[in-house]
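Shown here: the complex without one of its protein chains, the others still in place.
Chain naming follows the written order as A and B, and within any one chain the residues start at number 1.
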Amino acid sequence: MIALLALPLTLLTLQQPAGAGIPQRLAGRVSPALGSLVVELGTAASARGLPIDPLIEKAIEGIAKGVPAERVATAVRLVATQLDTAAAALREGGAVADTLEIAAGEFAITAGLSGSDITALARTGANAQALTVGLRVAGTLAALGVPPAEDIGLVSATLRSGESSADLLLLPAHVQSEVAKGVTPAQAAAGLARAAAAQGQHGPPPTHPQHAPAPLPPPHPPAPPHP
Amino acid sequence: MSGHDFHPLVKQLLDGDITLADLPSELRVEGEAALRLLAAVDRTEISMPAVTWRVMATLERRRRRFLPWLLAPALAIAAALVILLRPTAPAPTAALVTVRFVLVAPDAKQVSLAGTFNQWDAHVTPLVRTGATGVWTATLTLPAGQHQYAFVVDGVRWVPDPGAPAVDDGFGRRNSVLTL
Partner (left out) sequence: MRSGPQAADGEIVRAVLAGDRESYARLVERYRDRYARYAARMLGSADAAEDALQDAFVRAYDQLAQCKDPDNFIGWFFLILRNRCFAERRRNRTSASLEAANDVAADDRTDGGAESAERRRALQVALMELTPDQREVFVLKHVEGLSYTEIAERLSTSVPSLKMRMHRAYDTLRELLRDHT
């Protein structure tokens, strides 16, 4: 059973029955005030090209945890603000901010990083995919206790050295291993950053061949169905 | 109501070409019934977040010729252990990853997992107690991406994963982070 959301996205809908638009997962469990707030913030966010899922997820989380509606509202508003901050920071760094990147940036901010940290990562010039993973990893490292400077230093160095997403994703595990041996998170990150920079000097590993979508044998243009 | 078709004017009403006021009085009742039918249309918008990763996972699966799995170094941290099974080839960001969640809670009667991947529902993902040592485990296959979660002990106590990175949940507690 998949979860359904009902959102008043302005894309196609011309008519809305009264009370509609409240996300289905929240319906019946949310006070009208909170439901309206989520709808209002979601509509505004959507219009600005921001992802809506983080807002819905935070509301669902608060309700599931039995948190009073007002506190949930505060948390949802905070997510909206953080989404804006992340989007602005990405654009400031020259990135074309799509919804996945912005959501990743919002997570990084939740984890304690700042807009300028996000801008710094965007300035590495990494492509959208790598930057999205980089932001998630940066947030995760912050959540492990790596201070922002060492955190951004490590992730930037890794992005610049041309490592793949898989290697980026292993950084938190490497840091945890080192910390288990007794060094601080900052020291662990700094050590890994040096290693990444050294690799960068020798040049990035050869890029893996990318394959274009395979051309189809005789193309079938979509035909109108028969009545 | 009889089995007759709608009057042509009522059909124009349904099409939005005329209004109820434009109908002759003997058709008003039929017109109102017709509009009630339309009012029952479900216009709820639907969102399907899962489609993105499922599409990309399908595209990746078709490309891959073989799938060597590598057991990443196990993180032996005091109370919890998360094992990631990951391909050695550069992992596409839309892959599926199998993750094992573990909590040591000898006094618990029941432990479940709640997180972004199951709508924070504390009732749908129970952990299973293995043996008498109070080690609870669950294994899930999750899409690559960013996840937050916590354990729920005895249905009431929300406990972050001691071995995982943690962030503020905005409600005075901490959530554990899983970045795949």
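Quick note on the criterion: a residue touches a chain if its C-beta (ideal position, glycine included) is under 8 Å from a C-beta of that chain, and two chains touch if they have at least 3 such contacts.
Owing to the predicted nature of the structure, the values given are computational and were not obtained by experimental measurement.
For the chain excluded from display, the touched partners among the shown chains of the whole complex are A, B.
Within the full complex, the residue among B:Asp5, B:Glu26 or B:Asp107 touching the omitted chain is B:Asp5. Residue A:Arg91 is the one among A:Arg91, A:Arg160 or A:His174 that touches the chain not shown. Across the entire complex, the residue among B:Ala21, B:Val41 or B:Ala132 in touch with the chain not shown is B:Val41.
Even with one chain removed from view, chain A keeps its contact list with that chain: residues 1-2, 4, 6, 9, 11-15, 17-20, 22, 24, 27-28, 32, 35, 46-49, 91, 96-100, 127-129, 210-216, 219, 221-225, 227. On the side of chain B, the interface with the absent chain consists of residues 1-3, 5-6, 8, 11, 14-15, 33-34, 36-52, 54-56, 58-59, 92-94, using the contact rule stated above.
We adopt the following convention: only the chains that are shown with their structure count from here on.
For this pair, chain A with chain B, the centres built from the Cα atoms lie 17 Å apart.
Residue ranges on chain B touching chain A, taken from their complex, read 39, 43-50, 63, 72-73, 75-77, 84, 86-87, 89-93, 114, 116, 119-122, 145-146, 148, 158, 165-171, 173, 177, 179-180. For chain A in complex with chain B, the touching residues are 2-9, 13, 15-17, 20-21, 24-25, 52-53, 57-58, 60-62, 64-65, 67, 71-72, 74-75, 78-79, 103-104, 107, 110-112, 129, 132-133, 136-137, 139-141, 143-144, 164-167, 169-170, 172-173, 176-177, 180, 208, 211.
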